[in-house]
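With one protein chain withheld, the remaining protein chains of the complex are depicted in position.
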Amino acid sequence: MSEQIESVETFRLRAREWIKANLGPIQPFDLTQDCADDEEELVAVARDRALQRKLYDGGFAGLCFPKELGGQGLTPEHNRAFNEELAGHEYPSRFTVPTFTPCAAVIMEFGTPEQKLAHIPAILKGEEFWAQMLSEPGGGSDVAGATTSAVRDPATGDWILNGAKVWTSRAWWHDWGIVLARTNWNVPKHQGLTVFLMPLQQAGVEIRRIERLNGETEACEEFMTDVRIPDSDRVGEIDGGWTVGQRWMFHERMGHNSPYVTQPVGLSHGRTEATPVAIARQAGRIDDPAAQELIGESRALGLVASELQRRLASGAAAGKGNTDMSSVARLFRGMANVRQRTIAFDLAGAGAAGWTEEESDGVGVQGMEFLMRQVSCIGGGTTEISRNVIAERVLGMPREASGDKGVAFRDVPRGPKRS
Amino acid sequence: MSEQIESVETFRLRAREWIKANLGPIQPFDLTQDCADDEEELVAVARDRALQRKLYDGGFAGLCFPKELGGQGLTPEHNRAFNEELAGHEYPSRFTVPTFTPCAAVIMEFGTPEQKLAHIPAILKGEEFWAQMLSEPGGGSDVAGATTSAVRDPATGDWILNGAKVWTSRAWWHDWGIVLARTNWNVPKHQGLTVFLMPLQQAGVEIRRIERLNGETEACEEFMTDVRIPDSDRVGEIDGGWTVGQRWMFHERMGHNSPYVTQPVGLSHGRTEATPVAIARQAGRIDDPAAQELIGESRALGLVASELQRRLASGAAAGKGNTDMSSVARLFRGMANVRQRTIAFDLAGAGAAGWTEEESDGVGVQGMEFLMRQVSCIGGGTTEISRNVIAERVLGMPREASGDKGVAFRDVPRGPKRS
Amino acid sequence: MWHVLTSDQELLRDTTARFLGDHVPLSRQRKDLRRDPAGFDPSYWRSGAELGWTMLLVGEEDGGGSVSGRGAVDLALIAYEFGRNAAPGPLVDCNVVASALTGHAGDLQKGVLGEVLTGGAIAASVLGHAPWQNPGEAAITIRKQGDDLIIDGTLRPVESAKQAGYFLVTGRSESGMTQVLVPADAAGLSVTGLRGIDVTRRFGAVSFDGVRAPASALVGEYGQAGAQVSRQIENAAVMLTAEAVGAMDMAFAMTLDWAFDRYTFGRALASYQALKHRFADMKSWLEASHAIADAAAEAVADQSPLAAEKASAAKSYIGEQGPELAQDCVQLHGGIGVTYEHDLHFFLRRVSLNRLLYGTPAEHRRLLAKIQIEKEAAA
Partner (left out) sequence: MWHVLTSDQELLRDTTARFLGDHVPLSRQRKDLRRDPAGFDPSYWRSGAELGWTMLLVGEEDGGGSVSGRGAVDLALIAYEFGRNAAPGPLVDCNVVASALTGHAGDLQKGVLGEVLTGGAIAASVLGHAPWQNPGEAAITIRKQGDDLIIDGTLRPVESAKQAGYFLVTGRSESGMTQVLVPADAAGLSVTGLRGIDVTRRFGAVSFDGVRAPASALVGEYGQAGAQVSRQIENAAVMLTAEAVGAMDMAFAMTLDWAFDRYTFGRALASYQALKHRFADMKSWLEASHAIADAAAEAVADQSPLAAEKASAAKSYIGEQGPELAQDCVQLHGGIGVTYEHDLHFFLRRVSLNRLLYGTPAEHRRLLAKIQIEKEAAA
């Protein structure tokens, strides 16, 4: 395997040519992944599978995956060059997260050779979408407190899985999931977990859509009843799931910055939103000094948030501060988003109470955006957890007492409403 | 002692006549107790002593204290009638709090017959100003954690007091103090306290003035060095000081509403302050919609605060809620004051940076008022303590773990900087 | 709400509470009512009218009447139950219009009032010119043409606009604020339905394109409606804030339960001091909201000199703290708080919507400032 790796520049030119010849312009649903209905969504899913296959056939799938697993064996620099050339072009957006990272990344790091061969090429060919199954109903921020149980069948060595997972994005059309389950209840919580690979579309897995208050139904909840998993689909050691889980969450935090992820640079995620100026103008308040103060406050928060990101990155590069400083950014972003949403709501005034079918942004929808505002302080770890991390790990203040430290998991208090 | 009590209405007429004949109009320093300098303050103190003596000689001192102790043996209704008639008239304002309550009230409740005879008549004649010595340097909100120590001299039975107290208002000219001290370090903190009466102006007591950031020096700190106190000046049981202390704090909370307090109704305490409208007008911002929103917000908070008081009073009268609901009012008032101060500061704008010697209110002084704003969330029990009380005693949430429960006081962790 | 009520008031409140619980439970709102064009059945509204929902601000001579002699207080009790149940129906607008029409001699006014009292028709208020606006900001204008009145302009949001049989239109005329009663089928009047943030309350945009009404359709004097509009807004503020307090009570109670029931890291959420302190803050907002909502209802019922100020204080304070409290409840629930898996969002919607109607917090603060500036100028 000592063959020479293609230079980034040669590769870039080759990629540019191929992309121009083979890929169309970027589509709105690449950005938001939002579709009008399920039927349209399944069409988009099929198109993403085909696009991923096209990359594979063209020799551009999985640039940083090894060649023997169907990838290209190139470096993160090659991936970055490809992403730059991809700017403005269509791409299989649904594969990026969670399929490539954290799922494929976890298989690459902890999977057996057989598991890698079984799944990495399939993923790169667009045949397998993967979901991550970490959170549980009622589990809140305590991921390691998972109660989905896997019990070994002594006869076959298989594992029998029972329990429920939640907040799995678009699980209803995904092919496989990685699951964190409890295999030992007689040891403290971090010591009795194991990770498994599991086909999602099977009889023992019931997938329910969760409707958010704005009508969105991308989040799912999965109920597993006596799902049989062969031991060959176990990832990592028995009861060693927390070792896997911590890296899993690291790969999750990497998100779209992971070298495993192929996507055009310069994407602006989410829908295009009305600016505070546009909202104030539409509400007839652009000349109102009080409205102008709100506009300026929102703008200032935006500038501060991006400068904070830059400072934390430069601190990390300079070796100042520890990795937990990222919680500072998470907390700030959450609180700033909440304030910005509230400002938009205030600028919109009474107009935020309703909107016509035709209006996709502007004054009217600020009401619904306001209702959803806390999501930015909940998703991806709550601001409460980030405050704990900052206080305890950045400032070194005493840890909170916990009711589960050194206690066999079966004896951990779980409250009146949980089993 | 079965003599007939004078009817409130007869009493009222008699009081009205006497007040008209004997008392002048109310003075500015009756309201604020602020004097230009110490010399002027001592003049005011002497005048209060004389005024109190005048009441005594006229038969109107201590309306609710028993006759045999120099009082009038009347009811709270008589006291209220007297206070109503006193409206607009001068009165000995420095006696109200803390001399009449909590100090005289504590002596009335726990003092021996000898202690009552020694001090109540003297107080009613204007001969003794009393201070309360509860808080300690570094003690924060934990009043029962007092470390001022009283050790018994086996030879004489006297107590030898050593330690320090703080935040004693104007102690430098007060005559006596009641002191909470630790007499037993081998039991949990509430079980080893004792209360004493102590002359303040003596060699073993060093009184230091504390300067606040605005230049005010009414608060004092007292250092006691081998102060000898006869056992006859002990109040309540040895090691029973917390029983006294809890009632002491009750009488303190009663404050100006105590039946022991004589003062005109309709007093508006504190200096007369510039209103938000006046500040905005002076700052040239009265027509600015943003300034108007601040003015309206401040007004709304004022209305809400007084309605909240009314609701809590009516709840108490109806037997709804428990007595700890008063913490809700305390928390709200603190937060509302902070917000109102900040609004005034914002309305004043850059003008709040400085003021001329002549300006006693308006735009300029809002800067200093802003610097002092947290006092309304600290004094009389912090808002943090009130949040604990609301969560634990009103909402019934679990109590905080404490490091001093059931532990001998000498073994309670007190941190690196305290002995 | 009040610590002490008369037994008549308790009966009124409990009857409504039972009725709402039976007819529009959240389970029903979650399923069919949210997709219903009106958000409720006509029979629901008529039965509610029979229970007294629309009569409390109407004089006895017009067939109305209150149970305590203080109509706005009695109505606040009903609105509070609407809030606790996140109940549908144009309670606010029908009462605002009824209060505007009572005591009027005109046939049109009497007829519409009669229909509103029985629940047979819905009437909506189109506040095209509000007291916190400069005349130039008015959305609707009214002018005279011969004996007729000509109405132009568009306003949104208007509650139950698609269901309303009549609109009480407030607009600017060259002489001042003016109110006219217009049937929904008037020529030149059109309604566009809106999607909205509450699940079972419906809103629309109402457009007037040279709509013509006879002088007999005036409510109050031409150009002299300022004082009556202010009173209507005070009544609306009483209902909207009482509703909000009911919704806040429910959101707070379910979140407190949640904190006791949910364990994380082996401890109940309720044992974490950072959360305990947030509950304490919420409790203080909640008590303060009760206090000022009650005070506003009493002052409006008694037409006290402080009625306008207390109504605006309630509307601005609760308009601000209601949504903040509900959002804190969402935060403490986590992701489930913004889903149909849980009922919390019904109350978040209610307090957020009520913040917007009949004047936002900012607008009521400006009103308060105006009053205060006038007072201090007079003093």
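Order of writing sets the chain letters: A, B and C. Residues in each chain are counted from 1.
In the analysis below, a contact is a pair of C-beta atoms (placed from the backbone, for glycine too) under 8 Å apart; a residue touches a chain by one contact, two chains touch by 3 or more.
From a predicted model like this one, the values you see are computed outputs, not experimental measurements.
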Can you list the shown chains that the omitted chain is in contact with? A, B, C
From A:43, A:265 or A:300, residue that would touch the chain that is not displayed: A:300
Only one of B:17, B:153, B:211 or B:226 touches the unshown chain, namely B:211
Which one touches the absent chain: A:261, A:331, A:344 or A:412? A:331
Had the left-out chain been drawn, it would touch subunit B at residues 138-142, 145, 167, 210-214, 219, 284, 290, 338, 346, 349-357, 364, 367-368, 370-375, 377-379, 382-384, 387, 400-405, 407, 412-418
On subunit A, where is the contact patch with the chain that was removed from view? 275-278, 286, 289, 291-297, 299-301, 303-305, 307-308, 310-312, 314-315, 318, 320, 325, 328, 331-332, 335, 384, 386-388, 390-392, 394-395, 397-398, 400
What is the set of subunit C residues that contact the non-displayed chain in the whole complex? 272-274, 276-277
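The criterion applied here is as follows: only the chains that are shown with their structure count from here on.
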Longest centre-to-centre distance from subunit C, chain (CA-based): B
What chain lies closest to the overall centre, CA atoms only? C
Chain centre separation (subunit B, subunit C; CA means) in Å: 44
CA centroid of subunit A to CA centroid of subunit B, Å: 57
Averaged-CA centre spacing for the pair subunit C and subunit A, given as whole angstrom: 41
Give me the residues of subunit C that touch two or more other chains. 260, 268, 362
Which subunit A residues sit where two or more other chains touch them? 290, 401
